[in-house]
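Yeah, one chain of the complex is gone here, protein chain that is, but the others are all in their spots.
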Amino acid sequence: MIAMETILDVQDLQTYYRTGKQVVPAVDGVSFRLAKGEVLGIVGESGSGKSTVVRSIIRLLDKNTTRIENGRVLFRGKDLLKLSGRELRGIRGKSISMVFQNPLSSLNPVYTIGNQIQEAILTHESMSRAKARDRALHLLEQVEIPSPELRLDDYPHQLSGGMQQRVLIAMALACQPEIILADEPTTALDVTIQSQILELLSRIRDERNMSIILITHNMGVIAEMCDRMLVMYGGVVMEEGKCTDVFASPLHPYTLGLLASIPSLEEEKEELYAIPGQVPHFNAPVSSCRFCSRCDQVFTRCREEEPPFIQIGDGRFVRCWLYAQENETNNG
Amino acid sequence: MDNNPILEVKEARKSYPVTKGFISRKNIGTVKAVDNVSFNLYKGETLGVIGESGCGKSTLAKLIMGLTTLSGGEIRLKGEPVRPDMPLTMRRNIQMIFQDPYSSLDPRMNVRRIVEEPLRIHENLSKEEKNKIVLPIMEQVGLSAGALDKFPHEFSGGQRQRIGIARALVLNPEVIVCDEPVSALDVSIQAQVLNLFASLKKIRGLTYIFISHDMSVIKHVSDRIMVMYLGQVMEISSKRSLFGNARHPYTQALMSAIPEPNPAAMKNRIILKGDLPSPIHAPAGCPFQSRCPQAMDKCRIKPELKQVGEGHYVACHLVNEGVVS
């Protein structure tokens, strides 16, 4: 990463859910930077907080149950968490847009595809309906939808899952955003369709030098698509680094366990490594390593104190006491 | 493996009528959900069935379980025909594990009732006799005896799937049909459950039909693999032969489509064009022709399954021509 321009800087983000008396630290002190043209992957299992991280960036959260307690999200020098509702809406869909997991339910069933793409355009730019329609048509061409002029007047239920996801991507591209947040964009799709969509996203990134934050539970998708990755567990980042580094030499016992538990196409494993136990529920404040109950290298310190995010090398971080001794002086 | 198959599927077909109209429903065609599928299943093996949406894998599971009638062909379990009205003594030999660990367990029954229910239907046992069967099984699936008095909502997805497995095991069946049993689980939990399947197979000598859309899971669990597309078998082979030498263009595409967790392994990806056709509009001839990168005129004629190696069959015209290597 030589002098790459940082486009998004997330600092110490904390987003908590409140359910009854419980306070769930869904995201508990997450920091990262996204460079221009970079694809950053966030991988984690359910409940790791990966989805809440990206939703917090554009504050797409249920106000009644969820609150951003702390942190800054700097985009072009502005803290998105401090913007007024109006200013924030000017960012959403224009500079930062989002692609969702379930394409059918993410499109409004009662409006045509064309109408919904035009809405994305007309929300941010003033032009005639006819011009917006032309732009929508052009967008459908760019996401490689066959006979786009016919599809404009179709309703979402008339398209296949893969086509619906392309429409969502077209909608996200409507105003030439700088960042796309993609929340499990291929999880609901068949494998052969998944590879089409992943290829489309890579091509768009290359053509427009856009930045993408890609959330997934699938390590394969991360390896395929991303430049850098964050591994999340229990609301915190456990490990961060370039994908090539993390896959070549995973540091955190959780990352190691996760990689070892995936059945491989290349090698024959008699038995899979299985991380023992279940994903625990956390209550704020947490005062131990969040992975200690399932870790096979756990020791006393892990249960007493939450480890800091320790820098190991260039852009390489891990949150684990195993790596503390030799680096403790650097991090305090 | 002994030579008599435990389950024989011969030219099994299942089609549904497609209807149209508000007052009088007119048949405008049929969906061939399962079209001429044949295979044998031998004791102690795991047959993996892989395919994408609409490939008929779930309908096949229903047919094998005798939950729906065949439109043609036959299925025999230990020589006896499988039918919705087959006797209980036969039904107990084949059990099923479902995909969704949330909706497949009745939320108002406690775990004991859920797990013992097959016993209540099939046998008339005292409380102690039931305990004698249930307790060892709970241990085998990795649940404590204390779990019996709890309700499904008190368990996580992985543990619920264990409950589903225990329920399938109480009748001591020989064959278990697993319909996407790990698709709804997180990776770390998926590994636990896959290991459980492997250990149960060893302990109890089970035979599995394992249905999944995930090639790496299928590769991990299976001895033999059957690749399906729009209701038809594209390729069926031992795992070694399939991964060493996949012959069908669809199998090749499917394998190359799986993202590997290894950025160094940059493979030559085959990206299929177009969508999965809906089974209603399945093309005549080879069902894969509309997306096949190597389609030719001949593909309008339906290819038969041809043997290309020991126990390795492929339904593709390219095989004759010796083009696929």
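Each chain gets a letter, A and B, in the order it is written, and its residues are counted from 1.
By our rule, a contact is a pair of C-beta atoms (placed from the backbone, for glycine too) under 8 Å apart; a residue touches a chain by one contact, two chains touch by 3 or more.
Simple rule for what comes next: contacts and distances are computed from a predicted model.
Student: Just to verify: the chain that's not displayed, which of "ABC-type xenobiotic transporter", "MoxR-like ATPase", "Peptide/nickel transport system permease protein" or "Stage V sporulation protein AC" does UniProt list as its protein name?
Tutor: Record says "Peptide/nickel transport system permease protein".
Student: Considering the complete complex, identify which of A:L13, A:V27, A:I42 or A:M171 is in touch with the unshown chain.
Tutor: Considering the complete complex, A:M171 is the one touching the chain left out.
Student: Going by the contact rule already stated, which one of A:L13, A:I68 or A:I91 would touch the omitted chain in the full complex?
Tutor: Considering the complete complex, A:I91 is the one touching the chain left out.
Student: One chain isn't shown here. Among A:Q158, A:Q176 or A:S249, which residue touches it?
Tutor: A:Q158
Student: Please identify, in ascending order, the residues of chain A that touch the omitted chain?
Tutor: Missing-chain contacts on chain A: residues 58, 60, 64, 85-86, 89-94, 97-98, 100, 102, 105-112, 119-120, 123-124, 150, 155, 157-158, 168, 171, 174.
Heads up, the rule we're going with is that only the chains that are shown with their structure count from here on.
Student: Once you find the CA centre of chain A and the CA centre of chain B, what distance in Å lies between them?
Tutor: From the centre of chain A to the centre of chain B is 32 Å.
Student: For chain B, which residues are in contact with chain A within the complex?
Tutor: Residue list for chain B touching chain A: 52-53, 156, 158-159, 186-192, 194-195, 198, 213-217, 219-221, 243, 253-265, 269, 271-272, 275-276, 291.
Student: Which positions of chain A touch chain B when the two form their complex?
Tutor: 45-46, 160-163, 190-196, 198-199, 217-225, 243-244, 247-248, 257-259, 261-266, 269, 271-276, 278-279
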